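Only a portion of the chains appears, each positioned as in the full assembly.
By written order: A and B. Residues from 1 in each chain.
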Amino acid sequence: MTFSFEANLAGAQLPNPILSASGCAGSGKELSQFFPLNEIGAIVTKSIMVKPRSGRATPRMAETPSGMLNSIGLQGPGVDYFLENDIPWLAEQGARTFVSIAGETVEDYAVLARRMRNLPGVVGIEVNISCPNVENRGMVFSCNPDTARAAIEAVRRNIGGDLPIIAKLSPDVTDIVSIAREVAHAGADGVALINTLLGMVIDTNSMLPKLAQRTGGLSGPAIRPVAVRAVYQVHSALPHLPILGMGGISTGRDAFEFILAGASAISVGTATFGNPQALITVRDELSSLLIERGFSSLQDAIGHAHREITE
Amino acid sequence: MSSINAKAQQISAELVSNKKVGSYHHMVFSVGDLAFQAKPGNFVAIAVGGPSSSMVLRRAFAIYRATESGPHGGLLELVVAPHGQGSKWLTGLAPHTSVDMVAPLGTHFGIPTEPVRALLVGGGYGSAPLFGLAELLKNRGCRVDMVLGASTASKIYAPLEGKRSVSSLTLTTDDGSAGIQGQITEVLPRLIEENEIEIIYSCGPMGMLAAITEVSKRYGIVHQCAVEESMACGIGVCMTCVLPVTGDDGVIRMLRSCIDGPVMDGEQVIWDSNRRIPEGTFGA
């Protein structure tokens, strides 16, 4: 039997459905010692902003049961440096790249989108709208339908060409389906589910929040059930909207859960910290599992857990 | 390919021996040819807790010694303090268990091209990477003095065989249970002056490294220190382990201590940056 592992993520054709998660694969360079970057479906870059950013003060992380908190605060050298250095290097490796962009204002998203035209190796844009909106009391863009829509519209209007746009949503909302619907209307070709959950750890020695910024984003296997639920709900309500699923994936079994729930492709984030080769492990285990379960293609398995149960 | 993590490999390393020494465990792992790659200052990152562990992050440990061959092939030796749940799991392992290890990681101590008079300063298990360094310096014709400090005698790690390359060894303890009672920095001026020290190498708690930097600045001598920041990945992909460092261009940047460190120039590190970004930092 032939088996097709090819993925189509909102129009981006990828040899397999395994992507890195934004902010969890550095610039790519750091991982390239552990596997050739073109072995995975695509590299998702850390979220790029208009200007250089120092990020937040340390401590920036805390380990939690089956997870971790982080508050990096989008440290990065800004879009100019990124386009000059990271993009050409990734293209040289033959890597397919999803550029993650993040803004503090709607205008930032517009500016960044214009810079994303005609980049070598870039197969799509992940729009991280799970970050604070400085024009709206720091409220996270994707926690409000209006600001979520505004950010995506700004990208859609400015991107030009037919580069797929994936809107990355925060799970910290009452109704994630309504946000997904909103960004789809605004022109997103797909959604990335989920970003981290807002959490806090208190250091019982200092008796203060462990992270300098008090709260941070919770990731890792701990949040997997929340992520699978989000993917299942959105796929159920919007079956034609492509989903990039993530949140606690560290094995092929975990990835399979997301595919069955309705994801067209998946990202591996925190697992890479524990295992630099996690992306490859997940890829190999997922393809074995799909073949074992009798699927002749990845496509056939997407959303399979939604089928009618007829016993 | 890039030069970051260029020598790092992910291997299954067999624990060859695990002995309690004072408050620490001296742990020896069989790592094959990877031992050839390790340099003093490099560290390893080990997955902890076994297959159904709730701990998702690796733990970092400085390499105490690398032995390139022996009956077990290449060996890496670590000095581990049973501290929290990860290190306690590790120090509780029985010989012949294998662990998932990524090594060698990070920057290493710079070795001067000319023989110099070096002072090695270690706090607690921070002495670990200094013995291999001492040997290397000695072989290059350097004079090596060493001072080790800890809260109490059992927390000073200074095995006999480690001391071979050292001309003098001074000990300090907070409680006076070994050597001079007091903080390590109190004895530095005397040692620097008496031994006409030209370079300081250090490893230990961040507060100690900061204090040593004060002293080295005062004497105008170079200070290479191995820092210890909480690390989620150890390989440069997560940006959790940063600290502000002034570059040669005068610009302060948040650098990753796992790939731009752990060995850094003490004078360039902005100490006491806990919970705040120093003013003027790039991107602040």
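Basically, contacts are C-beta pairs under 8 Å (C-beta built on N, C-alpha and C of every residue); 3 or more make two chains touch, one makes a residue touch a chain.
Here the structure is a predicted model, which means the values were calculated and not measured.
K.L.:
Would you give the formula describing how many of each protein chain the whole complex in this file includes?
P.N.:
A x2, B x2
We take it that only the chains that are shown with their structure count from here on.
K.L.:
Whole-Å distance, chain A centre to chain B centre, using C-alpha means?
P.N.:
Taking the mean C-alpha position of each chain, the two centres sit 35 Å apart.
K.L.:
Using the touch definition from the top, list the residues of chain B that touch chain A in their complex.
P.N.:
1-2, 4-6, 8, 10, 47, 54-58, 100, 102, 229-230, 232-240, 242-243, 253-254, 259, 273-277, 281-284
K.L.:
Taking the complex as given, what residues does chain A use to touch chain B?
P.N.:
23-26, 29-34, 46, 51-61, 63, 65-68, 70, 72, 75-78, 89, 93, 212, 220-221, 250, 270-277
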